[in-house]
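Heads up, the thing below is written out as structure tokens.
Only one protein chain is missing; all other protein chains are in place.
Chains: A and B, in written order; residue numbering restarts at 1 for each.
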Amino acid sequence: MTAQEIATLFEGEIVGDPNVEIRRVAKIEEAGAGDLTFFANPKYEKYIASTKATAILVSSGFDPSRLPASRLVFIKVPDPYIAFLQILKRITPMPDPFPKGIHATSLVPTSAKLGSGVSLGAHVVLGENVVVGSNTKIGPGCVLGDGSSVGEESVIYPNVSIYHGCQIGSRVILHAGVVVGSDGFGFAPKKDGTYEKIPQLGIVVIEDDVELGANCTIDRATIGQTLLKRGVKLDNMVHIAHNVVVGENTVIAAQSGISGSTKVGKNVVIAGQVGIVGHIEIGDRSVLMAQSGIPKSTEPGKAYFGTPAKEHLRALKIEAVIRSLPELAKDIEELKRSLEELRNRLSEPRP
Amino acid sequence: MTAQEIATLFEGEIVGDPNVEIRRVAKIEEAGAGDLTFFANPKYEKYIASTKATAILVSSGFDPSRLPASRLVFIKVPDPYIAFLQILKRITPMPDPFPKGIHATSLVPTSAKLGSGVSLGAHVVLGENVVVGSNTKIGPGCVLGDGSSVGEESVIYPNVSIYHGCQIGSRVILHAGVVVGSDGFGFAPKKDGTYEKIPQLGIVVIEDDVELGANCTIDRATIGQTLLKRGVKLDNMVHIAHNVVVGENTVIAAQSGISGSTKVGKNVVIAGQVGIVGHIEIGDRSVLMAQSGIPKSTEPGKAYFGTPAKEHLRALKIEAVIRSLPELAKDIEELKRSLEELRNRLSEPRP
Partner (left out) sequence: MTAQEIATLFEGEIVGDPNVEIRRVAKIEEAGAGDLTFFANPKYEKYIASTKATAILVSSGFDPSRLPASRLVFIKVPDPYIAFLQILKRITPMPDPFPKGIHATSLVPTSAKLGSGVSLGAHVVLGENVVVGSNTKIGPGCVLGDGSSVGEESVIYPNVSIYHGCQIGSRVILHAGVVVGSDGFGFAPKKDGTYEKIPQLGIVVIEDDVELGANCTIDRATIGQTLLKRGVKLDNMVHIAHNVVVGENTVIAAQSGISGSTKVGKNVVIAGQVGIVGHIEIGDRSVLMAQSGIPKSTEPGKAYFGTPAKEHLRALKIEAVIRSLPELAKDIEELKRSLEELRNRLSEPRP
């Protein structure tokens, strides 16, 4: 594609020859002739003069006229990195992970409804009344329980298990080994010390544009639904308990877990190995730092760290003192001695 | 069923019309005509007067005569919540997750022994000499290794892997993605810095009435057995290492891990993301709070928190001081200054 075509895609503006042909994309320091690169991080400005790229994506406010004249073609766009990623996706032949069509060994009951262009891998098992939307691809070994549904253009990697009744949206990506709809962890203690299982009668709803990492587990609700809203992204091995709600565009890093009935707001950032207790609310745009344990609701837009978690700045102050605790303890011993010495001096008979 | 039938089931007593018909169950604030509800939490007493339910389960000590007269039928039972759950299970049609019978694509060697009413899903693979008890249901994609066995009325969800020789009891529930019998993590360091694998020759034994959440992993013993005793309940992604023993009715929340050869007592409660070192004993009825790291044996009936864990009350006291450490550090600086000032005053020549 030409520089002009790229500019048109992102409503950008060109400084230089609009007809140069772009064949690949590359990092600014590694790019060569025919390559498109991008400039977003000021640290890399030094490479602009020397890059061998043919064209470069820069932000709309960038002024190429302050640089020495060159044959480099500048494409000014609102967000160069995002534009770069989108061109990357267009140009690089992404391997299609699964062959087209319905594999002969997949099991599709007559009650199932498949859209056009659906790909079902080998040994896929659909239950009764399953619905799969157009162009969705389901990898080998996946099992979709009775009455479950997947929207359009979703990708489900191998060996995913979706329990009965769960609803999955469009453009969703589920990585291998994901489990959606397993029973919530609910048991009522009995007087003899054993437990009575609380029936888990609800479902899981995963909205559009969600991605779940490998081996994530999302439990079905006791009654009602466990809900991952539009645009949620989970890394590998994240655990979502029954009746949890995760708001739009919230991202959760690997090995974090959210206990039952907690409501996570939208655009929250949860780092790795975080644990959140049940029945609380995580405010919109909160940031929960790695390995934190969140014992109560958090305020919107604030950052938290620690077990139990404190506000981030407070946690940093506390941590600074913790690091010097051995010296502080010595200070206290020294203070005790000094005070005792003073006290003795005061008790001495005056001359 | 009638109120009388319910009362009879739980050896309860009726105040009101024993012949009213119950068709559904519901929460007290949402119940309508024909519904059974329950009252267990004093917070909800206000709803008793206004509920539209037809009948209500109350505890044996509850006295309806102190309330205004109503058509509400009271069923007095020893534990209203447990009774409610049991009626819920009877009345709500629980979807049967797997179709009946042996699916044509499942693989059953002639050496396998299946009880009556066994359900094997699509693509289930049984090894040689596998035993599956009556009415047990095994979902699509499960693999049971040579010589493994499952008792009666157990439910194994899709894509579970059970290694050779492992023994699973009756009324056990294994959720999707569970792995039972993988090798314990045992390696002997060699002088050249590499490791020699220690053969893992034992098995896993899972007793009756155990439930394992999605993607749990239970390692086989080096020699002997890794043992989950009767009534153990694990949430999702719990890791049990080789030669661990978990006692009766112990519950373990998501993402906790127990290292090799540790013995966990009975009726222990382990919260989420707890880690326990190897070769220790966790006393009966201990409570290990979320994200704790347990470095040594714990006493029966006591609660622990922190990494490394302390007794819970002690941990709370420590945490209270930790929260005020920045102020404490200032106090110490202030003390140093004051003491210096006093010392100087004492050194001044007396008037």
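In the analysis below, a residue touches a chain if its C-beta (ideal position, glycine included) is under 8 Å from a C-beta of that chain, and two chains touch if they have at least 3 such contacts.
If you're wondering where the values come from, they're calculated on a predicted model, not measured in any experiment.
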Residue of B:42, B:68 or B:193 in touch with the missing chain, whole complex considered: B:193
Residues in chain B touching the chain absent from view: 105, 107, 123, 125, 141, 143, 145-147, 159, 161, 163-165, 177, 179, 182-183, 185, 187-188, 190-191, 193-199, 201, 215, 217, 219, 237, 239, 241, 255, 257, 259, 273, 275, 277, 291, 293, 307-308, 310, 314, 317-318, 320-322, 324, 328, 331-332, 335, 338-339, 342, 345-346, 350
Positions on chain A where the hidden chain makes contact: 78-79, 81-82, 85-86, 88-89, 92, 94-95, 97, 105, 121-123, 139-141, 157-159, 173, 175-177, 209, 211, 213-215, 231, 233, 235-237, 248-249, 251, 253-255, 266-267, 272-273, 290-291, 307, 319, 322-323, 325-326, 328-329, 332, 335-336, 339, 342-343, 346, 350
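Quick note on the criterion: only the chains that are shown with their structure count from here on.
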Cα-centroid distance, chain A relative to chain B, in whole angstrom: 28
